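Here the complex is missing one protein chain, while the rest keep their positions.
Every chain is named by a letter (A and B) in the order it is written, and numbering of its residues begins at 1.
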Amino acid sequence: MNKILEVKHVSASYTTQGGAFSREKVQIVLHDVSFDLYEGEALGLVGESGSGKTTIARAILGFLPKYEGEIIHYSKRPQLIFQDPYTALNPARTVGWILEEPLKIYGKFDRAERRRRIIEMLENVGLSEEYMTRRPSELSGGQRQRVSIAAALIVRPKLVIADEPVSALDVTIQAQILQLLDDMRDKYGLSYLFISHDMNVVYQLCDRVIVMKKGVIVEDNTIDEIFDHPKHPYTRELVEASR
Amino acid sequence: MANSKQKNTWFLKVGLILTVFMVAVILIGQFWTPYDPAEQNVAAKSLSPSLAHLMGTDYLGRDIFSRVMEGAGTTLFIAFFVVLLGSAAGILVGALTGYLGGIVDTVLMKICDSITAFPSILLAIIILKVLDRPGKWTVIWVLAILFIPSFARVSRTEYVRIKKQNYISLARLEGASPARIMALHILPNAFPVLLPAITIGFNNAVLAEASMSFLGVGVSATEASLGRMLSDAQNYLVTGLPWYALCVGGTIVLLILGFSLLAEGLQQRRK
Partner (left out) sequence: MRYVLKKLAVMLATLLVLSFLSFAAFEMIGDPVTTILGTNATPEAVAELRAELGLDRSLFVRYFEWLGRFVTGDFGTSYIYRLPVKGMLGEKLVNTLVLTLMGFALAVVISIPLGVVSARNEGRWLDRFLTVFNQIVMAIPSFFVAILLMVVFGLVLRLFTPGTFVSYKDSPGAFLLYMLFPAISIALPRVAMTEKMLRTSILEEMQKNYVRTAYARGMSRRTAMKAHALKNAMLPVITFLAVGAAEMLAGSIVIEQIFSVPGIGRLLMVSIGQRDVPVVEAIIMILAVWVMLVHFISEILSEAFDPRMRS
């Protein structure tokens, strides 16, 4: 299998500003994090808040200004799906505009081709052409997350990073969105880096799981191994909690 | 709360009606006036308002209403360009400082702060008097530049707030250039806050032009504007021609009131 992403010995820290009575402190958020992600693979990244899972995502996407180590991309245009579908869509724009913008930035497509692709992608995520003229404020949470997925996939990325994409949704909607993500993986041969705090959600989508705690990877194994034979006590804790 | 909601639309409605009415009359005045504004009529000197002369006539028998329709055009022309140039430059400065931050932000905002510390009307009076070149465009350039900081401040706050939103991170991920993000992604979201600021800009521009021309440092003697007419009218106040000053001043007040109600209404609607 081909690698799509290689994360090699990445460490990151930030310095808290020293006030009048406190000296400045160095806070380590990532410590020597290494893993590979393969084509077509769905990799879960699990840990409590503060474990560094979002920081590693930011580093991969180039949003982290400073870190040590190396991150090698074997694909172009990695995309991101946010947890909160309410803040991920530009409230001043229509769904059509939001989906057309990435195509305009990248593509050499003409207007008709852009429109064709938007409609196709809307259908893929289970929305009709009519949604093009809607604004985000007119959509439900589930519909917004569908639009977010469409916006991420419209440039045909190979790697999609999803940061808690269903934790803000109702349980029934969660299942629908997870199913949609799974379908899209098959259809476009996507790789997912799926960030979550919820083992159950990870179980439904991922092939492999990385467990992080306090900026360190404590376990990296297949989903079945993680659930059946958790090695690290923290993994065991997470698995127990999900039952 | 239902109470205040009612009042909100009330400000907006009255402001809109008043502004549209004033602007319409002024625009008509650029093509048609009841009398020739320059025509002197010795037989009809210093008349009080009547149906024939809505605002009366001046000391030379000229119809004041016609002259106000024409002169307010100059005032509105100046206000329009002051706001257009000042807000365009101000929003741009605010976008650059707010979105990019860093040294650009520090330097530009320091300059803006030192300009705004001084009352802009005072600065305008001094600069215009020093330049000593009365005329529409001199007033427009000086006021437009002095208005930049106030627009820049509002715009900067909005850009700082909006650039932290997730959809802006996504736009950066899509590879949108900073210019594209500032213009296409952030600007439409900043608009609800910029609009009342622009409207209040009209209010301030009318006030500033009237003050400048009233003091004789604004438009030239050949360009009739409301401020210049009021300073002219003031000379005839004591000799018993109060209508001239009252009507010209009243027009200034209505123009400013329209814009200020509109701005207030827009601001309240946002909340």
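Structural remarks
Keep in mind that, in the parts below, a contact is a pair of C-beta atoms (placed from the backbone, for glycine too) under 8 Å apart; a residue touches a chain by one contact, two chains touch by 3 or more.
Just so you know, these numbers come straight off a predicted model, no measurement behind them.
Put simply, the missing chain touches B once the whole complex is considered.
Only one residue from B:Ile125, B:Ile162, B:Ala190 or B:Met229 touches the chain missing from this view: B:Ile125.
Not every partner is drawn; the one left out touches subunit B at residues 3-4, 7, 11, 114, 117-119, 121-122, 125-126, 129-132, 203, 207, 210-211, 214-215, 217, 230, 234, 237-238, 240, 242, 245-246, 249, 252-254, 256-257, 260-261, 264.
The rule is simple: only the chains that are shown with their structure count from here on.
Note on chain placement: the centre of subunit A and the centre of subunit B lie 49 Å apart, centres being C-alpha means. Within the complex, the subunit A residues that touch subunit B are 61, 63, 77-80, 82, 84, 87-93, 101-102, 105-106, 151, 155. By the touch criterion stated above, subunit B contacts subunit A in their complex at residues 165-167, 169-176, 180, 184-185, 188-189, 191.
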